[in-house]
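The complex appears here minus one protein chain, its other protein chains still in place.
When the chains are written out, they are named A and B in that same order, and each has its own residue count from 1.
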Amino acid sequence: MPKLTYAVALSVAVSSPVMAAEFQWAGKTDPQTMDPHAVSSAPVLGFLNNVYDGLVRMSKDMEVEPSLAESWEPIGAGEGWRFTLRQGVTFHDGATFDADDVLFSYERASDESSDVRSWFSPVTEVKVVDDYTVEFYTNAPNPLFPASIANWMMMDRGWAEANNATRPDKESGNFATLNVNGTGAFKLEDRQPGLSTTLVPNESWWDNAEHNITKATFTPIQNPATAVAALLSGDVDFVEPVPIQDAARLEADPNINVIRGIETRTIMLGFAHEADTLKYGASAGQPNPFQDVRVREAVAKAINVDAILRTIWRGSAEPASQLVTPALSGFSEVNAARPAFDIEGAKALLAEAGYADGFGFGLKCPNDRYPNDEAVCQAITAMLAQVGIQVELDAMPVSNYWPELRADNFDMYLLGWSPGGSLDHEHPLRFLASTPNEEKRLGSWNFGGYSNARLDEALPSILSEIDPDKRQALIDEVTGIYQDEVAYVPLYVQPLVWGTRSNIQLTQRPDNFFMLRWVTVN
Amino acid sequence: MLAFIIRRIGQSILVLLIVGLVAFSMFRFVGDPIDNMLGQERTIEDVERLRTQLGLDQPFPVQYYRFLEGAAQGNFGVSYRQGRPVSEILLERAPATLELAAVSGMLAIVFGIALGVFTAIRRNGATANIIMATSLIGVSLPTFLIGILLIYLFSVELGWLPSFGRGETVQIGESWTTGFLTISGLKALILPSITLGLYQMTLIMRLVRSEMLEVLRQDYIRFARARGLTDRVVNFRHALKNTMVPVVTVIGLQLGAIIAFAIITETVFQWPGVGLLFINAIQFVDIPVMAAYLMLISVMFVGINLIVDILYVFIDPRLRVDRTGAH
Partner (left out) sequence: MAETSIPLSTKEHDKGRWQRFRESDFFYAFKRSPVAIVSFAVVALLVLAAVFAPLIAPTNPFDPASLNLMNGFTPPMEPNAFTQESFLMGTDDQGRDVFSTILYGMRISLFVGISAVLFAMVLGIVLGLVSGYFGGWTETIIMRIADVQLTFPSILVAMLIFGVAKGFTPVEYRDQMAIWVLILAIGLSDWVQFARVVRGATLVEKSKDYVAAARLIGRSPWAIMIRHILPNAMSPVLVIATISLALAIIAEATLSFLGVGAPPTQPSLGTLIRIGQGFLFSGEWWILFFPACTLLGLALSVNLLGDWLRDALNPRLR
């Protein structure tokens, strides 16, 4: 029997208002695995949210809402959280979902071989109370715990054991790498890694289906121009992301809608705070000027973020003042202003710090990690040159980039941060602003080694404070600290630009997760 | 004779080993796969543990030896990115590349020979000169640009042909998928195969032309004409036939080049073949896939070289092993 492995998008005009339809979409990155605990990356977790469910999930406007747990409540005075599970939920293979599967998914996701186990680092114990009640005990009060496990997906113990997939296996893969047995709105019909992945609706899903899709096929298309061409020519119904420069052209096309939003990722510059000397450029080997806060401030003032947003981002990104975006919890309203563009001020600060004649240094930049990363670094190079700082730009693919940063091979670098997990300000505070400390698992992405004693001291209280006002006051305080010390120069918040054929209706969630269950094909 | 062949095979194996060694020595400069395999919340311990598990903490000669050991048993390891055996992935992707290469090769040969003969016979004609000059446009622009321009024109502006992918494919037997049996599969082949075959077409056309011109001057062709044979018979039965030996050699060698250059065409058209797989592997630092791909390509090239060499000796033992063409 010939087997059709690809289908072409149907664009048939049918009169019935809600007609069932096939749907084709394309993204830049293929989810590298179907195992929800093996890789903690946005393409994987975003995709798998269509086939697996968690205890809780994020609504269209990023609020935590019940999913496989109907309700949850704190235990005692913040000892942990008790989840009451939804009854009558079945996995795609028909098995019933119950508390034992939650326990199993916990064991699996918190195992050493799991890439998402950091979500469970506050958890001390998981107790199954009865078939539909589970308790999670934490080492300190943890108000954010339910939100932080929104992407923790439930797997069936029986299925995993029968298929030898009780633990994720990143190195050599196992049954769960290519197969799915979730409770989600869609079932995996066909999976060809790197080529296409086909989903069909789960007829026995526990929730009401909003979509009208009968079959959905995902194809990764790396070359952005090809993806845009595919959307223009109608070969696909939906493309993400749309290169920002093509948004206007797509908007002008009556057959295409462009959906713009603000992502959760903040783009910033980081400094080599700890290095005694510069490593690159004209002043290599000389004392590191970035140890002087005035120089860091001068850099912040010399960069014309508005110009970057107007030209490179064509007006669709927002300037950033801190490590998180206004849409996320813990955003510090009192610190919402960013340093104004001020060439003279920057020059004055440099002169004050003893660098009236400028200096030369090296800027590291990825060229395939964030949209327009290289172009932004180039623009920064030109802007700093105007205050007399000569930048030697070294742009490289991301697979070379992280090793360079880990090896401290930079004077200044570009970084983007999206607070996965909790979607709260505490996340970048932990990873970017804390003094690096391997044992406490803090500051693991603080490559420059920024360190402030008060910030380190306040962090544990921020993590465990239940009273939202007190918590926000602490966050406001530390935000002021890292802003005053110019630990980083936050530049802008990356925009989300999606493109669809105009007969498609869908919802864009700020974490850039594409949910098939919100798609309607008209 | 036998000694020659054995010696030549021995040399080929040595070449393969060296290619592998060179490839392995550069993998560590491509980047570090670990970062792509772990999420942003990984710890330093996680990084070190995974590195040890993958054997990446070993010096590269050791890694190379392990690779050879596996490869000798037909085991190319497991892809870091996909978590599946590399051999399985390569087998899955090979049909797409081979079909694309076959169609491009056919286009290049058919049009190359036809236009080459035409431009040789009408040496000074206006049409022939125009063909000669325009054929150079195809080799005066980078392949990726030609591909993008074709997509722009035929997919976006005219909407005639698909902009990416293979279209519908049909499974034949266990491991072959073909795009030849569906309309959309055939349509999807057109733009990529033109993009890929253009360079080889120009090359073959120019080679056929110059060989034809050479042969047409020979005495026996003049005698043939003098005998009153028609132009058609002279041109095709005698002249073309005698140009075929060098042409066939070059075609053989270009087959490998087509598969190598498919990397770019496949990237532009999102063609799901081994070339795209290789580019993805570089981005992800998927060392097992990169190693297997390079070895595969080397085996193919060295194999073609070997066969051509041996054929030469069979055809004419006096011939020294000396060929031209290919780069």
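Please note the rule applied: a contact is a pair of C-beta atoms (placed from the backbone, for glycine too) under 8 Å apart; a residue touches a chain by one contact, two chains touch by 3 or more.
Everything numeric in this text was worked out from a predicted model, so none of it was measured.
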- In the full complex, which of B:170, B:257 or B:310 touches the chain missing from this view? B:257
- Note on the structure: Checked against the full complex, the residue among A:25, A:280 or A:514 that touches the missing chain is A:280
- Query: Any idea which of A:228, A:267 or A:300 touches the chain not displayed?
  - Reply: A:228
- Note on the structure: Had the left-out chain been drawn, it would touch subunit B at residues 11, 14-15, 18-19, 22-23, 25-26, 28-30, 129, 132-133, 136-137, 139-145, 148, 152, 156, 210, 213-214, 217, 253, 256-257, 260-261, 263-264, 267, 279, 282, 294, 297-298, 301-302, 305, 320-324, 326-327
- Item | subunit A, residues in touch with the chain not shown (by the definition above) | 224-225, 228-229, 232, 243, 245-246, 248-249, 279-281, 284, 304, 307-308, 310-312, 362, 367-368, 374-375, 378-379, 381-386, 391-395, 397, 400, 409
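Simple rule for what comes next: only the chains that are shown with their structure count from here on.
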- Query: Approximately how many whole Å separate the CA-defined centres of subunit A and subunit B?
  - Reply: 39
- Within their complex, subunit A touches subunit B through residues 2-8, 32-33, 38-41, 112, 115-116, 118-119, 169-174, 177-178, 192-195, 219-223, 225-227, 229-230, 232-235, 368, 397-400, 402-403, 420-421, 431, 438, 441, 444-445
- Message: Give the list of subunit B residues in touch with subunit A in this complex.
- Response: 30-33, 35-46, 49-50, 53-54, 78, 80-84, 89, 92, 148, 151-152, 155-156, 159, 162-171, 177, 181, 184, 267-270, 272, 276-277, 279-280, 282-285
